[in-house]
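Supplied in structure tokens, the structure appears directly below.
Other chains of the complex are left out, but the ones given are in their true place.
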Amino acid sequence: MPPFDQVFKRLFARVGGWAWVACIPLALIILATWGVAAHAQEELTAADVQVTLNNIWVLVCAFLVIFMNAGFAMVETGFCRQKNAVNVLTKNLIVFALATLAFWFIGFSLMFGANGNGWVGWGSFFLGGAPELYGLGPDGINLTKDTFFLFQVAFAGTAATIVSGAVAERIKFVDFLIFSVLLTAVAYPITGHWLWGGGWLAQLGFHDFAGSTIVHSVGGWAALMGAAFLGPRMGKYNADGRVNALPGHNLSIATLGCMILWLGWFGFNPGSQLAADPAAAYIAVTTNLGAAAGGVAATLVSWVMSGKPDLSMTINGILAGLVSVTAGCFVFGYAGAFFAGLIGGILVVFAVGFFDSIKIDDPVGATSVHLVCGVWGTLAVGLFANPNNFTQGGEGIAGLFYGGGLGQLGIQILGILTVGLFTVVLSTIFWLVVKSVLGLRVSAEEEMKGLDIGEHGMEAYSGFLKDTSDMTGVM
Amino acid sequence: MPPFDQVFKRLFARVGGWAWVACIPLALIILATWGVAAHAQEELTAADVQVTLNNIWVLVCAFLVIFMNAGFAMVETGFCRQKNAVNVLTKNLIVFALATLAFWFIGFSLMFGANGNGWVGWGSFFLGGAPELYGLGPDGINLTKDTFFLFQVAFAGTAATIVSGAVAERIKFVDFLIFSVLLTAVAYPITGHWLWGGGWLAQLGFHDFAGSTIVHSVGGWAALMGAAFLGPRMGKYNADGRVNALPGHNLSIATLGCMILWLGWFGFNPGSQLAADPAAAYIAVTTNLGAAAGGVAATLVSWVMSGKPDLSMTINGILAGLVSVTAGCFVFGYAGAFFAGLIGGILVVFAVGFFDSIKIDDPVGATSVHLVCGVWGTLAVGLFANPNNFTQGGEGIAGLFYGGGLGQLGIQILGILTVGLFTVVLSTIFWLVVKSVLGLRVSAEEEMKGLDIGEHGMEAYSGFLKDTSDMTGVM
């Protein structure tokens, strides 16, 4: 009610010259309402509480996304061999610490700093600027600087941790650390700026709600280049072209990791709305449908192909379904989310085979999950985006199958290609620099004995007897 | 303030004929307040924010309940032998994916569809109806369709995953999948409808706040029938009646699972209020007291009986305490919650012994926890419901020990028996159909070697040396 007394005073001043009889009640009314209005001005409004609720909700989502680091750590460690467990664990634990510092120093400003252009953000490093210098405030995103930073740094950490799995079991520890810092400080923020920092892809209408391209495919492209430069693990591919399985050592923690990631995705996708509103629940449902469809599809396809239901494919199928609905979770209808996840779950099975066929050795299937399904999920927006879904076309996006023609699909392809090309080029430079200075790969002897002893001087499961046949070179 | 200007205009119109001196200030007031009121009508109200808060809170609770799948997976896997770990993990991972799809297709409509009757819901399949067609909206539950669906599907998944533990280590994988789909698509939703869908048990005054009967005993009865039809694991019961312990292979993850379930229950019980209000905190406290009392009681009882504190009994005691307060967490006082949990913790120790005495082999104690304590918790409402508790008798329920006589207790018994009978009959039909078509049990050789190799062609802990004495048939 703030304007009440002001309007009143203005009118009163203009009119003037009334009979004194009428003046007294008016004066009294002004007096009385003045008090009320003054009181009201101090009072908490519903809009204030909504803003606080937005922050609290996005904060909780940020916690869930940060917890995804535990999910990635458990999936990746469980899928690798026990002789490398300490190494995989250490990488996954330290990577979010490094991402936090790198994104605080530089990354956040390159992604959201208001003194940049359509290609890169700039300014207000070290989180030192006012909120509006990161696109926040009344004319931008209605979150505090701290809420927004925490949510964004959690996403940056995700991109870095995706790389870890693909380069596991043969990369030098220090190389991974340096690459992670470069990725979260420079590469991820720049392509992130193109869309979420209001850059040129945002202006073109590219739609990637929670980051199938911006997060998952970026991590996936960087992982792919890493795996390619490193070459396959010893003993993975025979000279005659046969592929040897190098089975993971702990499927209990791998399964737990998948379930932690499933939980974390409820922060990742619904939180990307950056506000507490009913859309959060809608997005949670589409996310869950995608995960379920992906998990069931990958299980059935692998069952049909290999004769037995493969737990590692169930795990990767669920993750594939999740990545596949990440771009479109807000613009898909329920059926669109189901089919996007379903197709993602099918794709991941064939992608694992494909990468093996071109001798790209990815111990945990990170490229199959995050790159292939990240690309697919972004394309799926151009196919399945439904203007009659929950959001009532609020986003104004219609895919090919919902009367939108090829327009959105074209923009999606442009986004996939440009983000991919930039990330491939920049991560190639990073990997080559690191390789030339430090060397990428541990020695053959260290790889055989395990990186735990070689890089860290400790083992993960002291006191258990292990099968050491793969540590002898006679496999 | 919407009615202000309307009331004013009406009064003004009625009275009329005033001196012009008085008319001017009145007109001005109307003008001024009109603007304020019009502004207020567009503004966000506190009630709007409360509705959003309700949705966000129940959404967070749904996430916690979904995360209980990880808890069940870790408890069940840890309590089974390592040769069956992949099988138990796969069942627990895929079951929520299946439940999601089955409940989306059919189950949610059978439970809440408005076109049904007191016995079963109907209509608006595939989540395709308007909110009011699932009992939501101004005259029903004040949540969006998506929030409500996600919370309910999480519950449906819980009922299915309970079965997994009891039938572990000898059931064919495909049979469990089919049974889970039938349970979540058909059996659970029907008895669920009786109470939470506004069916006949709700109309009678049956009280089961968060599902001691509706969720836990339903899962427990289905598990009991499965364990009965399957028969005990090889080597569990000697011909002379002695019981052999078949110890679990990983109590670290089992303990972790218990703690994840404890966390998840803070979504399960407080979230069942379906609104963000101070009762949520009250329910969290009674839930926690029940868990603590159950855990301490089971530890002490097992300590006295066997001479040593048994970790598996501490785990099952905490879960027993949680199940025991699930029905009454809203109507118990603190003391009622404490005693309900305490008695549940004592019951579970004896229940484990009882089921062994009748040769029902339940590897993880699921029937002891979920069926026995589910029944107990529902009865406890008829004993301990305290009309002077936090809720100030808002529920109007008084148990036998709080002046309520036998009335509520009788209704509770009726609910336990009818839900139990229905679930036993239907799950018997399901199990027998599956058995006749596919056979229920893996071969003796596969059981001996472990279901991981037989059903999935992989092992959970590659690279570790195992004791294979129980894989040889010479035990």
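Order of writing sets the labels: A and B. Residues in every chain begin at 1.
Operating definition for what follows: a residue touches a chain if its C-beta (ideal position, glycine included) is under 8 Å from a C-beta of that chain, and two chains touch if they have at least 3 such contacts.
As the structure is a computational prediction, the values presented were derived from the model and not from experiment.
Every protein chain here is a copy of the same sequence, 2 of them drawn, and the whole complex in this file adds up to 3 copies.
To be clear about the criterion, only the chains that are shown with their structure count from here on.
Fitting subunit A to subunit B on Cα positions gives a rotation angle of 120°, stated in steps of 5. One inter-chain figure worth recording: subunit A and subunit B are separated by 31 Å, centre to centre, where each centre is the mean of the chain's CA atoms. On subunit B, the positions that touch subunit A within their shared complex are 1, 21-22, 24-25, 28-29, 31-33, 35-36, 39-40, 43-46, 48-49, 52-53, 55-56, 59-60, 62-63, 66-67, 69-70, 73-74, 77-78, 85-86, 89-90, 92-94, 96-98, 100-101, 104, 126-127, 144, 146-147, 149-150, 153, 173, 250, 253, 256, 455-465. Against subunit B, the residues of subunit A that register as touching in their complex are 1, 3-4, 7-8, 11-12, 15, 18-19, 21-22, 25-26, 29, 45-47, 49-50, 53, 57, 60, 64, 81-83, 247-253, 255-256, 258-260, 262-263, 266, 270, 276-278, 280-282, 284-285, 288-289, 291-293, 295-296, 299, 306-312, 314-315, 318, 334-335, 390, 461, 464-467, 470.
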